[in-house]
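First up is the structure itself, then whatever we jot down about it.
All protein chains of the complex are present and in place, except for one that has been dropped.
Take a look at chain A:
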Amino acid sequence: MTSSDRVFQNNHLRHREGLTTVSHDWTMVKAGSLVEKQTLVTIDADATVEDACEVLLKNGITSAPVYDSVKKMYVGMFDYGDLMTYLLLLLKKMDVPLEDQTMEMRDLIQRTSRSQNVPVKLASDLSGKDPFCTVLEETRLGAVVHDFGTGIHRVAVMDSEGNMKGILSQSSTLDYLMRHLSEYPQLQPVMQKSLQQCGLSNGRVLSVNGDEKVLDALISMSTNSVSSLAVLDDQGVLLGNISMTDIKHIMKNLRTSWLWITCFQLVCKIRLSQGVESGEDQYPVLDVNAKSTFGYTLSKLQATKAHRMWVVNDSGCAVGVVSLTDVFRVLSRLIDIDD
């Protein structure tokens, strides 16, 4: 057993005295119980996109539901993907064919080209990815995990009266499962498997060269419908990561000049400011290798709060990626096997 396996074992699998040894089925946990203590942050549908971004920044979240107080209902979710699409539209770098434009998107484009203040109700769900998905409080985790495995990043949990109780994200679900792993022995076997055994050790790595401009990387993310790109040097060695949530650094104090620096420069600037804020510098790249266990990878995702781990080979070149979506796809496959 390697030492990372031992650490994993000590933290997640050892039964401490006093805990009940009744094993629960993790797939039967109710979605509502995971959002019980959540304070819901919402955005007003008529707020400007800049104000909506401020809400995300201030609360340290990556998305929030948009509430229309006239229609008295939730009309969508606003996240950094939408913000990126809005930015690209503003900069006229995206040509959306007329027939693909929904009524609202067309309105949005018209407004941006006349530089009017755009209300966020027009910008929510703009990216077309990650639409507003809801589940009920009683919905079982097994079903939610299935949705997460198809690429949905978060779901809104509603009660029977149509009130929103909270947002359940891939990250918070992972965090819950890791904290309670000792209660779910069914999950233990998959945790010991290597990434190679899980089929996660290699795959398509979408990347950008460190010298390319940030704006071009954002366009590439948008075109390829991904939320991050590996930043590589000329030899293919992983230097860092650029993701949609990095847009928050551009929107902070409206540092739009950062759109025209190189991707590597952006990686450096973000690392520098994060390290000062927390008093602890992070490792430049968040990665694992083919022999790392699934459990170790999940621990690292949980500890670093990252949304993906790049898989690197012995030379440090990125050969694959394990995203939260990949994690939940593996977990939902377990359910299919058990049924």
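In the analysis below, contacts are C-beta pairs under 8 Å (C-beta built on N, C-alpha and C of every residue); 3 or more make two chains touch, one makes a residue touch a chain; residues count from 1.
We take it that contacts and distances are computed from a predicted model.
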Subject >> Hidden subunit of the complex - UniProt protein name among "ER membrane protein complex subunit 1", "Dolichol phosphate-mannose biosynthesis regulatory protein", "Pyruvate dehydrogenase E1 component subunit beta" or "Serine/threonine-protein phosphatase" >> reply: "Serine/threonine-protein phosphatase"
**OP:** Return the single residue from A:Lys30, A:Lys213, A:Lys269 or A:Arg333 that touches the missing chain.
**Re:** A:Lys269
Original post:
Considering the whole complex, which of A:Glu161, A:Asp234 or A:Glu280 touches the chain not shown?
Top reply: A:Glu280
Original post:
If you put the missing chain back, which residues of chain A would it touch?
Top reply: 3-4, 6-7, 10-11, 239-240, 257, 261, 267-269, 271-273, 275-276, 279-287, 296, 299-300, 302-306, 312, 316
